[in-house]
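Written below as structure tokens is the structure these notes are about.
The complex appears here without one of its protein chains, the remainder shown in place.
The chains carry the letters A, B and C, assigned in the order they are written, with residues numbered from 1 in each.
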Amino acid sequence: MKRETIVWTILFIAGGLFLSYRAAFSPHGMGKVYVKAEQVNPNSQTDLRTKYIGARPGEKGAVLSIPRSVGLWLAALFTLAIFSFLYRDNVFFKIAESVMVGVSAGWAMVTAGFWDTLVPKLLAKLAPDMTRAWALPKLEKTSHADPLYLVPLVLGIMLLWRLAPRGGWIARWPLAFIVGTFAGIKLTMYLDADFVSQIRSTIVPLVVVLQSGQLDVWASIRNVGLVFGVLSCLTYFFFSVEHRGIAGKIARIGIWYLMITFGASFAFTVMGRIALLASRITFLFDDWLWLMDPNHKRPWEPFFSG
Amino acid sequence: MQWFDRSRAWFGVILLLVCGGVVIFTELVKSGRNLHIREIAGLKAIEEAVGRATEMGRPCLFVPGLQDMNEIPTVAGISVLSHVARIAAEYDATIEVPTSRSLVMTAARETVQAAYFSAGRADAYSDDRIYYVTEEQFPYVAYLTGYMVREKPAACFYAGTFFAESLILAETGNSIGAIQIAGTSEASQLPFFVAACDYTLIGEELFAASAYLSHEPHQLGSLKGQDAGKLLAAVLLAAGSLIATAAALMPNSHALAMALHFLKDNLLGKGGPG
Amino acid sequence: MKSNIPWLIAAVTGCTMIVAWFVPVAKDWRDEAGTWYEILAAIAFVLGGANLFTQHLQKISARRAGWGYSAVTLVAFVGTLVVGLLKVGVIPDDPNYPWSGYHQEEGSALWWLFYYVYNPLTAAMFALLAFYVASAAFRAFRVKNAEATLLLSTAFIVLLGRTYAGAWLTSPVPDEYSALTFPGLTAIILGVFNTAGQRAIMIGIALGVAATSLKVLLGVDRSYLGSD
Partner (left out) sequence: MLDFLKNLDRRWIFLAMLLAVAIPVVMQKTFPEKPTKLVQDAFDAIENLPDESNVLFSFDYEPSTEGELAPMAKALIRHCCLKRHKMFFMTLWPGGLPLIEQNIEDIISKEYEEEHFARGKDYLNLGYNAGREVAIIVMGTNFKRMFPTDNDKIPLDDPTLPMAHDIDRLDDMDLIVDISAGYPGMKEWVQYAASPYGIKLVIASTAVQAPQAYPYYPNQLTGVLAAIKGAAEYEAALGEKYPKYRDPAFNDAIRRMAPQLWAHLLIIGLILLGNGIYFAERIKGTRR
């Protein structure tokens, strides 16, 4: 075996041993989720049905939830499966990846597609009485069927025509509707918010004079830098003029501005990725392994109290 | 009931100016006027990159991004592909185009075939090198990095919309020592391309590239129109800042204050025609 | 013909949207068109779902390499669809209407899938990028030229300025020169250079979008409609 393989194997075994030790020998175990029962309709005397909501261990009425505990372990193992890709591509990663593709697609269809849009926005408009009797008892009694909504329905069916063996071109109509609508909306919106408003925000006095009549040097330099920066970057993006002579020099300053902009973006992106990693590690250590408890979620003294 | 929102009157004028610029320049180019567009460094490097791949006997990889044909950056990316493919056909280099959308695949096949045809190498074209992988971001990237590590392409081109995967692609390409040329309008991903690739087309340059390489007159015209818009922006900005400066230096001048107010709150604001 | 009618549809709806921006009476049309778009987008989910389904089914039936993973994907996909559409585990708001509960209520099957499967998987995927950034920092980010040097130096300052290390390193700097501390420099970079750069990029892209939209409305660009 290569030295490196040995190192990694030792790491894995040590991790496994630690897990079993934590689960078996610590007084409160780990990775358990608690729930408590609550009346669905707290103000009703007749409707006595209850539902379970999340609870903290030790809270009054808290009981262990098997499905949620299983879920927590699954979540932790999926997280580790994804991280295992860093070592090398493997069967656990591929399974996790396949599950992710399937669940995310199904979930988006069910929520954004069906229950949040088609039912309340199309069905409730076309057949309000039926929708009320079926799924939306609180839908206003006064709403009438609105035949105008047959138009999006028909357009939608045309969109689905792509699945048919022939006549796929019919899907171009709804596509044209979407593209055209958004071309119109985006044209005005981008020119308003990104073109006009950005010019307006950049119009600042190049010399800032304080109330007392004194010159504010810092603010003046800032403003000059800002206005000059925007102008030089615009020069860089100007396609009609070669980057030579004066235009070339200004464009060069423009690209320096852009590089500093990208440097800032770079640092922020790095920052964001690290924040997400830290939150995943917190999830593993806090919610799953119960090694730490900064938010005092559990009544016991944690392993690491910081 | 109001028939016209007067507070947006000046915005309407600006809208007409910008749109009019595009239309007029498109018509000018159509009528045969020759308009100059500057060279773009990254585009010149394409030939060098393809040449190197040919010398080394390794393929070129072209990635048209993660979005579908309804997004403009993807369309621009496909135009760049057309140019890359024509050079590849001339040099007899291999070009590989894995896509994440089936429509992009179809468009890429048409484009590359046309490029091979125009280079007089129609016989060398094959559909097999342009194929659909998957729509999902990370599985698609996993495939691409796998391909890069195995086949070690000598040149990698990225043109279109990229998100978090930009970093993974650029890093892997760098590790196999490929020449990398990238272009995207996603501002948050540009730094990674700029830092890890040899040449990067920044934002608007990607659109310019497509127009520049397409050599279609109306596309060049629209570019000129965009330049006119930038000129308008620069003039408004410079004039506004000068007025604002004068107003700051002469706080008692009523005329300057009025002029600034008109510019910022009427012309560029919501104050109506004033 | 096949591209003329769609172009007319695009041109008419698009121009209506532009006009509606200026005409208060027509604002309702924008609303209506927006709702219609939502409905169309929801229906379009079926296209994506069908594509996913057939693609993986083909892979399984052809026993192509990795077909087992396709089976996993299919089971996950269909399973999520079924429990979500049938509202498995949802307690109805009103006992007389069995379908009336909120489809993603705490404790329901769909909620469980979201909370314990979808959520940790996507978050872990993004966390992977932290590792790739580290690797790229070591292997890919080279100060090849003046531009790259400027980019990486800026990144240094911001990375330090956005943590306690930056404040600590430059803590001896007197208050009058606070602009020269790492947090101060970061503020200048973000407030002046980044703002100027972003604004120029935004102005440019706004013009690009306007020109492209115009090309769609004028029918110059019909690429999205394919060839006849």
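FYI, a contact is a pair of C-beta atoms (placed from the backbone, for glycine too) under 8 Å apart; a residue touches a chain by one contact, two chains touch by 3 or more.
Model, not experiment: these values are computed from the prediction.
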**Study point:** Among the chains presented, those that the missing one touches
**Key:** A, B, C
Revision key, fill the gap. Of the candidates C:7, C:22 or C:126, the residue in contact with the absent chain is C:126
Check your understanding: If the hidden chain were put back, which of C:34, C:66 or C:98 would touch it?
Key -> C:34
Point to revise | Of C:42, C:90 or C:220, the residue in touch with the unshown chain | key: C:42
Exercise for review: Kindly note down the residues of chain C that lie in touch with the hidden chain.
Suggested key: 27-28, 30-31, 33-35, 37-38, 41-42, 93, 100, 102, 104, 106, 111, 114-115, 118-120, 122-123, 125-127, 130-131, 133-135, 137-143, 152, 155-156, 159-160, 162-165, 167, 183, 187, 190-191, 194-195, 198-199, 202
**Study point:** Where the unshown chain meets chain A, residue by residue
**Key:** 4, 53-54, 86-87, 107-108, 111-112, 116-117, 120, 136-140, 185, 189-190, 192-194, 197-198, 200-201, 261, 264-265, 268-282, 285, 291-292, 294-296, 304-306
Point to revise | Missing-partner contacts on chain B, residue numbers | key: 187-188, 270
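Just so it is clear, only the chains that are shown with their structure count from here on.
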Exercise for review: Using mean Cα positions as chain centres, tell me which chain lies farthest from chain B.
Suggested key: A
Check your understanding: Roughly how far is chain A from chain B, going centre to centre by Cα mean, in whole Å?
Key -> 26
Exercise for review: For chain A and chain C, let me know how many angstrom lie between their CA-based centres, rounded off.
Suggested key: 8
Check your understanding: Multi-chain contacts in chain B: which residues touch at least two other chains?
Key -> 15, 18-19, 70, 138, 187, 191-192, 194-195, 202-204, 223, 226, 229-230, 233
Revision key, fill the gap. Expected list for chain A, residues touching two or more other chains, is 97, 100-101, 175, 179, 187-188, 191, 195, 199, 202, 230, 234, 237, 258-259, 262-263, 265-266, 269
Review point. Which part of chain C faces chain B closely enough to touch in the complex?
Key: 18, 21-25, 48, 51-52, 125-126, 129, 132-133, 135-136, 139-142, 147-148, 151-152, 155, 198, 201, 203-205, 207-212, 214-215, 218, 220-221, 223-224, 227
**Study point:** Contact footprint of chain A on chain B as seen in their complex
**Key:** 11, 14-15, 18-19, 35-39, 70, 134, 136, 138-139, 142, 146, 187-188, 190-192, 194-195, 202-205, 208, 212, 223-224, 226-227, 229-231, 233-234, 236-238, 240-242, 244-245, 247-249, 251, 260, 263-264, 268-269
Practice item. Sort out for me which residues of chain B touch chain C in the complex. Key: 1-5, 8, 12, 15, 18-19, 22-23, 26, 69-70, 72, 75, 102, 107, 110, 135, 138, 164, 167-168, 170-171, 174-175, 185, 187, 191-192, 194-196, 202-204, 207, 218, 222-223, 225-226, 229-230, 233
